[in-house]
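The other protein chains are all here in position, but one chain of the complex has been omitted.
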Amino acid sequence: MLEQQPDIFALIPQRPPIMMIDTVIDASDNHIVTQLTIQEDNIFVENNIFHEAGIIEHIAQSAAAFAGWQTYNSGQPPRIGYIGEIKNCHIHALPKQSHQLQTHLQLMAQAGDVSLVQTQTTANGHIIADCQMKISLKAQ
Amino acid sequence: MNKQELIAKVNAVLAEEFEVDEAIITPEANIKQTLELDSLSLVDMVALIDNEFAVKIPTTELSKLQTFEALYNYLEEKTNA
Partner (left out) sequence: MAYILPSFYSIQSSSTENEQTVFRICLNDNCPVYEGHFVDEPVCPGVMSIQMLVECASRVAQKTLYIDTIKQCRFYALMTPKEHQLITAHIQLTPQDTSLLLSASIVANEQTLLSLKALLTEQPSILS
């Protein structure tokens, strides 16, 4: 666990209403652990349920936060990243408003500006999604 | 693993992953063109090499590995180190 949680606004370029991470609780050169508590006004909540698109956006922003963490201490602003590919993304269950999501992201490989990551997401401790994703960072 | 075995394994795993005929993988052929890799699928190759040979190719080295021969030599060096 990180002794001091980083400022999420310095880690990812996304802003409200589409910020889908609250905190980063652990991070290293090859992994990150992010959290999100689903609020009532979250744009992906409908009828109390947090939809699949929201889960996938939270996962994508966890990848963005991982990229941001690599340059966090350099003082540079976070680079914009785009989803290049999603593969084998299983949604096991949809969480509800007030549930806390946690995503463990592992870096599997990197080639230039493209990172391949494997993730697992829980909601209040229950596994709700597994996903493999490729993120391309925008050229600086 | 000797070099011949290494070459055979590299060709086999790449041909399977990228769905090409092993016969078109020749030492002097360009990797990206032969396997039809774009920037998104190049990372799949890096992941595959790591899984199969436990060798991580850093981005700085990746750009130097243009041909299959360069890849064979790189892996030979890293697996015998």
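As written, the chain order gives the labels A and B, with residue 1 at the start of each chain.
By definition in this document, a contact is a pair of C-beta atoms (placed from the backbone, for glycine too) under 8 Å apart; a residue touches a chain by one contact, two chains touch by 3 or more.
None of the values given here were measured: they were computed from a predicted structure.
Colleague: For the chain omitted from this view, which of the shown chains does it touch?
Modeller: Hidden chain contacts in the full assembly come out as A.
Colleague: Counting contacts across the full complex, list the positions on subunit A that touch the omitted chain.
Modeller: 13-19, 43-44, 46-47, 49, 51-54, 56-57, 60, 80, 82-96, 99, 123-124, 126, 128, 131
In this text, only the chains that are shown with their structure count from here on.
Colleague: Averaging only over C-alpha atoms, locate the centres of subunit A and subunit B and give their separation in whole Å.
Modeller: Taking the mean C-alpha position of each chain, the two centres sit 31 Å apart.
Colleague: Residue numbers of subunit B touching subunit A in their complex, please.
Modeller: Answer in residue numbers: 39-40, 42-47, 50, 56-57, 59, 62-63.
Colleague: So in the complex, which bits of subunit A are touching subunit B?
Modeller: Going by the criterion above, the answer is residues 84-85, 108-116, 134, 136.
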